[in-house]
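Every protein chain except one is present and positioned as in the full complex.
Chain IDs A, B and C follow the sequence of writing; residue 1 opens each chain.
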Amino acid sequence: MVERRLPRTVGTVAVLLFAAPLAVLVVQAFAEVWRYPALLPQRWGLRGFEVAFEGDQALQATLDSFEVALISTAAAILLAWPAARALARGPARLRTAAIVFLALPLLVPPLATGTGLAEWFIRLGLADTRVGVALAHLTVVLPYVLLVLIPGFNPRLRELEEMAASLGMGPVRRLVSVTLPGIRAVLAAAALLGFLVSWSQYGSSLAVGGGLPMLPLTLLPFVGSDPNVAAALSLLFLAPAVLALLLASRAAREAL
Amino acid sequence: MEARSAPLGGLGCRGLVAAPGGSPVLRGVDLDVPAGTRTVLVGPSGAGKTTLLRAICGLQAIEAGSIELGGRRIDRLPAYRRRCAVVFQEPRLLPHLDVGENVAFALRAAGARRAERRARARALLTEVGLDGFERRAADRLSGGEQQRVSLARALCAEPDILLLDEPISAVDANRREELRELIARLQGERGLTTLFVTHDRAEAAQMGERVALMLEGRIVQEDEPAALFQRPASPVVARFFGSANVLRGQVRDGRMSLGGVEVPVPGPDGEACVTIRPERVRLDPAGPLELRVGEAAYTGTWVRLRLRGEGLGLEAMVPPSQAPAAGELVGVALPLEEIWRIPDFEAVPEEGRRAGVRPRGGS
Amino acid sequence: MRSAAATARGATRRVPPDLLRLAPALLVTTLLFGGALLGALKQSVEPPLGGGPSTWSLASWRAVFADPTFLDALWFSIRLAVISSLAAALIALVLATLLRSRGPALKTTFSLPVTVPHLIVAVLAVAWLAPGGIAERALGSLPIGVVHAQSGLGIVLVYVYKETPFLVLLLLSVMGRTLRRREEASAVLGASPSQVLRWVVWPAVRRPLAVGSMIVGAFVLGAFEVPLVLGPNYPPTLATYAYQATQTSPLSGQGKAAASLLVAAAAAIALGLAALALARTEDG
Partner (left out) sequence: MRSLVASIALAVVLAGCGTATSSAPSPTASNWSQVLAEAKGQTVNWWLYGGDAATNAFVEDYVAPAAAKLGVTVKRVPVSDTVDAVDRVVAERRAGETSGGAVDLIWINGENFVEGKEAGLWLRNWAQKLPNSRYVDWSSPIINRDFQVPVEGQESPWQGAAFIYGYDSAAVASPPRSFPALLAWAKAHPGRFTYPAPPDFTGAAFVRQVIQRLGGVAKGLRFLRELKPYQFEGGTQFPTSIDELDQLFANGQVDFDMSYNASFLNLGVKKGEFPPTVRPFLIGGALENTSYVTIPADAAHVAGAEVVANLLLDPRLQAKMADPAVLGTPSVLDPARLPAARAAALRGAASRSPYLLTDLGRPLGELPATRDVPIEEAWKREVLR
């Protein structure tokens, strides 16, 4: 009984929380003329997208955002992997201290981090480069990825690895056929979160990458002044996030 | 065996039906635990033992049937009003409370003062052999210690019935005996009505004043332990309690042919099924049967022999000193007084029924 | 049992390999985060480019704390942070309780807003709730202002919408089978549903809830693009105060901006450590 009723509940909730708000975005993106108090636009059209994509600005911004998000997520996973392994066990006091320290950047306003880094990054020639912006993002992406990864390295996984080692599996084979499958769902979640955090960064991007205007920087000026264009850019801004979510949830489901 | 009557003060279940997750697991369970006695509920994995226990204590809703405890209907009461204490398979202690507060949890729920809780916890911990543990963190104990705490916690509730769901299984093998004895002793001292769930027939024999065998959602036989071993009500019961020797044949004039040897079988003529426990099969050069030893396996205390002859297969347990080698031809005698005619051999087909029932839950 | 075993295992191992594994993350965090704080600190005490004192001084800090707008911004940010995190925590607690026994489909659905960037939520809020937005077109008029509301309601709504699912996920991760088993054990020992809630569920969820709400609170304290789109003209949040400081005066505003951002950072860290400490002492 409960199972039969559930899909409708899911649908309703999804519509209320997600689809309905976003539907407005879609409508607005295609609404050339939508004057008050009409509920639907008076004229549909592609003006929003034409303006948004004027001179490849948005396309370049999307590519830059994507690349930066990939770099910072990959770097965060590389750094967080061994750290999470170490933090999943070990003396409790040391563990807590290390986690608190590594998580501190989460609490600090990204604009502060960005502003503080800007001067150094300019000196180092990192400002306005994809690597530079990815590094600035790494400040917050790393703690997120780390916090998600830590529970993945649980005693059960360790036991499986020990089992594999006892069966004569080398480190590489062990990683590929025991550790990765065992941690896939958590890894997917960490990667997704890392990607999205980087993808959505505004403050730190502005401070160290104003000259490499990524999607949020391109979008913000339109938000008040031109809802049509803002909506078109928002759809673009949202697309990879939704895509990443779908991929990650599939990976997670397969892992279950 | 006996006329069913609601036990005064004990537990009485009638026609319990439950379907956790939609498929029926309890299919009409009748079970009595007389007040102050200990009954062991035994059965293979997936038989529904844990579900029954959860139904009794109120963690599993029932679709039909009634449960009576201590002279009152409890099947409509929420779990916390049923006065059943449960010792689960895993200790389920609260990690944020110390050992003492865990033990005294039921007192806390009842609104007892801290001093009283402390005193009771200390006393109970002494009883379960954990003197001075009350200030320790619950999650810093070993598995066996945690299970003792869990037991003390259940006793502290002073329940109308103590339910134990395979409490020994998560404990080190060499600590199990101690824990069994502890449970038996504490139960006996208090005269607690107790239902003990296990899948281990040896444990059932040891722990049960009475034993109820559950198969596929029903109680198929309930009796003293020895009766279940020696006088199974059906072939499945016989097999569950370790007898592979379920022999079919025709009874004519009170006799049945086993491998060419006529043995007297009580009861009416016709199709019949008899069993004899493997440890009662005697190797005797002068015995009437001559069988070949197919396989001889040392099991620690006994050697299990698979004996094969003309139209007859038997299993025998013999002391190692008497064990023949595989391939030998041996004489076998069947003590006639040990042959038991299974009264209900059509009731449950021997095999195959279980195919439809998948193991479920943690039982 | 598990953690005891893990500790025992950790103790028998030598420490160096673990430190080695931690080193890269610690080093990068120290460089980036420490560098950022140091950079901001430097900026806040440096002489401004456009004249004025030519030596390092606390002038910016003094100016900031003498500025009534800054004090209003500080108070406003803290108020928003507290309201948002409390509201998100409360809703998340209710949602998690309702969702814990439901299937993964529903849980995934509820976690969807996690993926939506804050800026887009702000855009959505404008589309729906601004004067002349969908809500007003459909209903005629809105009983309360949201976008640019003096109360900061728009900002709170965005953060609650966006962060509640995050808290729900956090809560659901500790509301699994282990907790369910403990609840059962407590119920059969005579604990009523409200007692189970207080003594079993709450102790299990309060730590992640506290940590999660503290992160939400910190987000709001550092909120920048959302108040830029949805916040009132006055007061600003700390981050928008910093931005406005450079808007009004690109040169002398820099020190004030850095100082106010550092105050926001300090407030967020203080809030975080306090929440952590609170969660810890309650355990005792």
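Going forward, a residue touches a chain if its C-beta (ideal position, glycine included) is under 8 Å from a C-beta of that chain, and two chains touch if they have at least 3 such contacts.
These numbers come from a predicted model, not from an experiment.
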{"item": "Touched by the hidden chain, restricted to displayed chains", "value": "A, C"}
{"item": "Given A:47, A:95, A:137 or A:174, the one touching the chain that is not displayed", "value": "A:47"}
{"item": "Residues belonging to chain C that touch the chain removed from view", "value": "43, 46, 49-51, 130-132, 145, 148, 228, 232-234, 243-244, 246-252, 254"}
{"item": "Touch list for chain A against the chain that is not drawn", "value": "31-37, 42-43, 47, 51, 54-55, 57, 118-120, 122-123, 127-128, 206-207, 210-211, 213, 217-218, 220-226, 228-229"}
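Criterion: only the chains that are shown with their structure count from here on.
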{"item": "Whole-Å separation of chain centres (CA-atom averages), chain A against chain C", "value": "17"}
{"item": "Residues within chain A bordering two or more other chains", "value": "3"}
{"item": "Sites on chain C touched by chain A in the complex", "value": "2, 5-7, 9-11, 15, 17-22, 24-26, 28-29, 32-33, 35-43, 102-106, 108-110, 112-120, 122-124, 126-128, 132, 134, 136-138, 173, 214-215, 218, 221-225, 228-229, 238-239, 242-243, 257-258, 261-262, 264-265, 268-269, 271-273, 276"}
{"item": "Chain A residues touching chain C - in the complex, by the definition given at the top", "value": "3, 6-7, 9-10, 13-14, 17-18, 21-22, 24-25, 28, 36-39, 78-80, 82-83, 85-92, 98, 100-102, 104-120, 135-136, 138-139, 142-143, 146, 151, 155, 192, 196, 199-200, 202-203, 216, 219-220, 223-224, 227, 230-231, 234, 237-238, 241-242, 244-245, 249, 253"}
{"item": "Chain B residues touching chain C - in the complex, by the definition given at the top", "value": "57-59, 78-86, 88, 90, 92-94, 96, 105-106, 108-110, 139-143, 146, 150, 153-154, 157, 163"}
